[in-house]
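To keep things clear, I will list the structure first and then write my remarks on it.
Every protein chain of the complex appears in place save one, which is left out.
Chain nomenclature is as follows: A and B, assigned in order of appearance, with residue numbering initiated at 1 for each chain independently.
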Amino acid sequence: MSSDKPAFKYPLSWRILDHAENVAALWPRRWSPLTGYLLLLPALLLVFVLVIGLVYIFDYSLHELDLATYRLKDAFSLVNYHVALKSATYRTVVLRSLGASFIVTAITTVLAFPYAYVMVRARSSGTRKFLLISLFLPFFIGQVVRAYGWLIILGKEGLLNTLLASLGLPPIKLIYNYPAVVLGLVQYMLPFAVLLIAPAITAIGEEIELASESLGANWVKTFRHVVIPLAKPGLVGSAVVVFTLTLTDFAMPEILGGGTTDFIANSIYDGFFQLSNPGLGSALSMILVTLGSVFVTVLFSLAGTGTLVSRENVR
Amino acid sequence: MTGSRSKTAVLWSVVWFNLITLSLPTIIILGASFTSGNIVQFPPDGFSLKWYGKLWLLEDFKAAFLRTVYVSVICTLISIPSGTLAAIALARYRIRFRTALQVYLLLPFTIPLVVSGLGMMIIFGEIRILGQLWPVGVALCVINLPFMIWAVSATVNALDPDLENAAANCGAPPLQAFLTVTLPAVMPGVITGALLMFILAFNEFLVSLFLTDARIVTLPVSIYNSIRSVITPDLAAVSVVYIVIAFVAVWLLDRLVGLELFLRSK
Partner (left out) sequence: MTRKQNSGQKLSRRQFLTGSAAMVGGALIAPGLVFASTPKKPKEIIVRAWGGAWGEALKAGVADGFTAATGIKVRLDFTEDNEIKPKIWAAVDQGRVPPIHVNWDTTTNATISALRGVTVDLSDLSNLKGLLPLAKPIGLKGYPLVNTYAYVYVCAYRPEAFPDGPPKSWNVLIDPKFKGRIALYDDGIGFTPVAVLVGGGTRKDIPNNMEPAWQFYRKLKKNKPLLGEDADFTNWFQNGEIDVACTISVNARAAKQKGIKVSWTVPKEGCKVDTDGLWVPKGLPPNEEYWAKQFVNHALTKEAQQKWCSMLGLPPVYPGIKPPPDLVGDVAYPTRPEDFKNLLRIPSKVLVENQPKWFAKFNEIFQG
């Protein structure tokens, strides 16, 4: 047995690869222009699930609920849109969500820009890493857990009220109101905003700033006339993301808002599950989709697409 | 950073304000989880690990934790091939309507999560898979897929196409060129993307709320349900699980690809 010379064999991985190559060769050469689409196909199909979902929701929104059977009627009608647009409640909810989107976008941008700037320009890599880690940790901890943290801090028996009590001051109501929701949202959005602004600042050569300052501009002027205008793509991207994520948020108003500061997403949820009226909930959904798209289109046409489309697809 | 003292002072005070805002909930949860009392209060009522002990005995928690791992793994496993191939196709192949397709692939971000969640709840119901666990993983992959595509795109764009051409010139068949040149080059992007997909799926709450019920509840949803009733320190201990996992993920991300990747301008 041992005297037999083993026949020469290619390594296993080669043979597997050859077979794979043969299988791949079954894809005819003249179809090769289609290869790209074939590679795209799984992703396209996955996203298509959302398109079908949207079609369903649009369809639901065009049917009125029959209160006798709690099923949607077969006839088409615009009743749900009528109810949603006429109702003072939903108008308040929409305005509240839009208002929060503007406020949160403004605060977050003001807070995120210096953070991104300091992080990018930090001389020591240790500082940079510290700032990055402080950013990624909450980003990876998730919204529900962070909202829970705020509940412990702001609650009636929470950290702040305990501090107040130890100073002999009466407790104040810090949760279940609009400011609490805004605070929660700002904290939630900060990592998104910083991560979208930072690459734009990286793209600005430090020598440009130096040039500006050597020409006599102080740092405030340099920021106003050089850094901020050049960072515009990042700022636009960040604004779009923060605005739309706030507009459509559910968890913060639900957990920190205490049922009296509903946003549109909460009303949609209630339409489906509290009122058992998928038609109305769907109409509100379509209104939300429309509002978001209109805002993004307007901002893009005013300020350009920023860093979002075609180059970086960060949320 | 260049510049005056006032610049440093102003910028750093904003940075410190951010740091406190970002980390306060985490620190407070950590503190609350070690209380030996029966309610969450300040200062904590002594130090103990009893809530962690209780957590370990909680069957419901363990089951929800395992389910969350399961859906996150499914999400990651689906996103790796689909996202990687899509990113390579967009960067390397002649694709008509490229911009339109890119916008289409961003739909998971542009359609509000609440609408995506309801839409998938309706579809999954219609095809009778609502109430099972694996579709939740698919759904989480769908809504976060752009992260995967983005992460891989960043590395494909940085790869010099001449390398692939050189491999082909040296006689490597297309698949071999792909497996031995393109794929290793995009590996850092794949790792970043996979890590993001896993951790985002692990945290995802709203879509999971629509797609799970008491039989298959996942951890974020069960935390949310507990918040709505009574807040006890065991919830803080559950949350610490999230904090620990976030630490591990950040550490891994830094070790494998470096966090500074996110500061690059292209």
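Things worth noting here:
FYI, a contact is a pair of C-beta atoms (placed from the backbone, for glycine too) under 8 Å apart; a residue touches a chain by one contact, two chains touch by 3 or more.
Please read all numbers here as calculations on a predicted model, not as lab measurements.
In the complete assembly, the contact with the undisplayed chain comes from A:88, out of A:12, A:26 or A:88. Interface note for the absent chain: among A:10, A:70 or A:102, the touching residue is A:70. Remark: the omitted chain is touched by one listed residue; of B:130, B:207 or B:249 this is B:130.
Although one chain is not displayed, its contacts with chain A can still be listed: residues 60, 63, 67, 69-74, 87-89, 92-93, 156-157, 259-260, 262, 270, 272-276, 278.
Contacts to the hidden chain, counted on chain B, fall at residues 60, 122, 125-126, 128, 130-131, 213-215, 225, 228-230.
Simple rule for what comes next: only the chains that are shown with their structure count from here on.
Here the CA centre of chain A is 12 Å from the CA centre of chain B. Interface residues of chain A facing chain B in the complex, by the touch rule stated above, are 17, 20-21, 24-25, 33, 35-37, 39-40, 42-44, 46-47, 49-54, 56-57, 60, 110-112, 114-115, 117-123, 125, 128-129, 131-138, 140-153, 155, 157-159, 162-163, 186-187, 190-191, 195, 198-200, 202-203, 206, 209-210, 213, 218-219, 244, 247-248, 250-251, 255, 265, 268-269, 272, 281-282, 285, 288-289, 292-293, 296, 309-315. Interface residues of chain B facing chain A in the complex, by the touch rule stated above, are 1-4, 6-7, 10-12, 14-15, 17-19, 21-26, 28-29, 32, 39-43, 78, 81-83, 85-86, 88-90, 92-95, 99, 101-116, 118-120, 122-123, 126, 138-139, 141-143, 145-147, 149-150, 153-154, 173-176, 179, 199, 202-206, 220, 223-224, 227, 231, 235-236, 239, 242-243, 245-247, 249-250, 253-254, 259-260, 262-266.
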